[in-house]
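Yeah, one chain of the complex is gone here, protein chain that is, but the others are all in their spots.
So that you can tell them apart, the chains are marked A and B in the order they are listed, and the count of residues begins at 1 in each.
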Amino acid sequence: MPERVATLSPIRLSVNGREYQLELDHRTTLLDALRENLDLTGSKKGCDHGQCGACTVMLDGRRANACLIFAVAAQTHDITTIEGVGAAGNLHPLQQAFIDHDGLQCGYCTPGQICSAVAMLAEVEAGWPSAVTPDVAAGPVDLDESETRERMSGNLCRCGAYVNIVAAIQDVVG
Amino acid sequence: MTILSPTSIDEAVAALADPAIQVLAGGTDFMVEVNAGHRRPDKVLSLRHIPELRTWEQLPARDDPAHVRLGATVTYTDMLQPDLAQLLPALAHAARTVGSPQIRNAGTIGGNLATASPAGDTLPVLAALEAVVEVASPLGVRDIPVATFITGPKRTALSPGELIVAVRLPLLDGHQEFRKIGVRNAMVIAVASLALAVDTRTRTVRCALGSVGPGPIRATEAEEWLAGTIDWDRPAATTEAPDLAYFGRLVAGAAQPIDDHRGTAAYRRHAIGVLAERAAAQAFGAGSAA
Partner (left out) sequence: MSGTVGAPVSRIEGLSKVTGEARYAADFPLAGLAHGWIVQSTIARGRVESVDAGAALQMPGVLAVVTATNAMRLQDVDDGELLVLQDQQVHYRGQTVALVVGDTLEQARAAADGLPVEYQAEPHDVLLSASHPRLFAPDHVNPNLPTDTLTGDVEAGLAGAAVTVDHTYSTPAEHNNPMEPHATTAFWDGDRLTVYDSNQGATRVHQALVRLFGLEDSAVRVVSEHVGGGFGSKGGARSQAVLAAMAARMLGRPIRVVLSRKQLFSLVGYRTPTIQRVRLGSDRGGRLVALDHQVVEQTSTVYEFAEQTAVFSRVMYATPNLSTSHRLVALDVPTPRWMRAPGEAPGSFAVESAMDELAEACGVDPIELRIRNEPVTEPEGGRPFSSRNLIACLREGASRFRWAERDPRPGTRRDGQWLMGTGVAASTYPARSAPSTASVSAQEDGSFIVRLTAADIGTGARTALTQVAADELQVPMDKVEVRIGDSDFGPAMIAGGSMGMASWGWVVVKACRQLIADIDRCGGVPDDGLVARADTADDIAAQADLVRHSFGAQFAEVRVDVDTGEIRVPRLLGVFAAGRIVNAKTARSQLIGGMTMGLSMALFEESLMDAEFGDYLNHDFAGYHIAANADVQRIDATWIDEEDDQLNPLGVKGIGEIGIVGTAAAIANAVYHATGQRQRHLPIRPDRVLSP
């Protein structure tokens, strides 16, 4: 068996506008740090391989799979989790739209879907093209249903709420 | 396990003197292996905080043709942005199809090269464009052409202690594109992929295949046939379009596919021919872009 010694370091994480100081095993992923050390359990572990998107958070506003980054390496980023997107009484429009359009069933993928959608709207605003955007050097993106589906495909939903997720996002886009 | 996070290439290269250290870039392959229990590093070298690896630049046209130099940790998201996409359209096409938006935000060009998966989406593009990989070590920097960099499935010419620092790609005049077939509509590993690049200055066509062999394959016979067939003075000549189906057959002949759970060898060979024919039609056929 190889030497498997844990290295502990004091680290600083900036999550939802708050600074956290903690002593962390270098092997700890950002996802596990959020869930196990900071009790921010809205971010879910669905696959631990970056293949389902349930752990999607935003690093400096960009969506990221929190399972694919060591917490130690996340220290330089401003991290936003679902808990920082909006809370009761102060919901993000996407959160309200997911409720209104029933864009969720079991709810396990939902925090990741919403974080992903929040960042996705910013990507569209910034003119990032997607695989279904016709022009390579695209200008403004029309976030129609096809673009929405493609851009939300990093978040799997086994309950099959995709139709309503797209409707919720389309509602917010207007 | 200990993570080192150097902030310069020199520091990173120095750290690589330790043979136990493993390089972590975007983490989209590395972390999967860690979380699956297949990779158990004692020491990790994270490239996340090295700014000089994260940028790209257009090199002055000192050499002919001009080049773009991508730092090793330029992400797929960077590659698909309009500014870079204008210069390297096929690379942008490929980058758009990699994994998910989350993966594209994290995964890097250097990582795609170092992992050297037969299904690596940018690899056919790099092969078609005859990209050059810049590799640094305490001895200095050396250039390795992509064709020799990838030596087999998940195997590269990288020596211990070496770090991929950049990839240089030539800027070509002419149509280029990337196509891919997967089982699912998104977030899918290619069953077959193809990059086609036309260079009107040298009057050559470059075509490389992915997921149909141990690494990216250049379809040289098909390239030469197509380059010799088309009318370079009127490359978009619709009425004298070459026999694109024959081009597809030549490309299919270059493939070395195997059966696996994503598709049979016969299907991969057939599909790569279809992709080739369609790409060539886009470049040279009716309503072509070339």
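Criterion: contacts are C-beta pairs under 8 Å (C-beta built on N, C-alpha and C of every residue); 3 or more make two chains touch, one makes a residue touch a chain.
As the structure is a prediction and not an experimental result, all values here were calculated from the model.
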Contact residue for the chain not shown (choose from A:Lys44, A:Arg63 or A:His77): A:Lys44
From B:Ala17, B:Ala61, B:Leu139 or B:Val183, residue that would touch the chain that is not displayed: B:Val183
Touching residues (missing chain, whole complex) on chain B: 36-37, 40, 181, 183-189, 191, 261, 263-264, 266-267, 270-271, 274-275, 277-278
Where the unshown chain meets chain A, residue by residue: 1-2, 4-6, 25, 27-28, 32, 35-36, 39-49, 51-52, 54, 81-83, 85-88, 91, 95-96, 98-100, 102, 104-111, 114, 145, 148-150, 152-153, 155-166
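Going forward, only the chains that are shown with their structure count from here on.
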Centre-of-Cα separation between chain B and chain A, whole angstrom: 27
Chain A residues touching chain B - in the complex, by the definition given at the top: 2-7, 26-27, 29, 48-51, 53, 56, 59, 62-65, 67-70, 72-73, 76, 116, 119-120, 123, 127-131, 133, 136-139, 149-151, 153-155
Of all residues in chain B, those that touch chain A in their complex: 1-3, 5, 24, 26-28, 31-32, 34-36, 40, 42, 44, 46, 48-49, 77, 80-82, 85-86, 89, 92-93, 96-97, 99-103, 105-106, 185-187
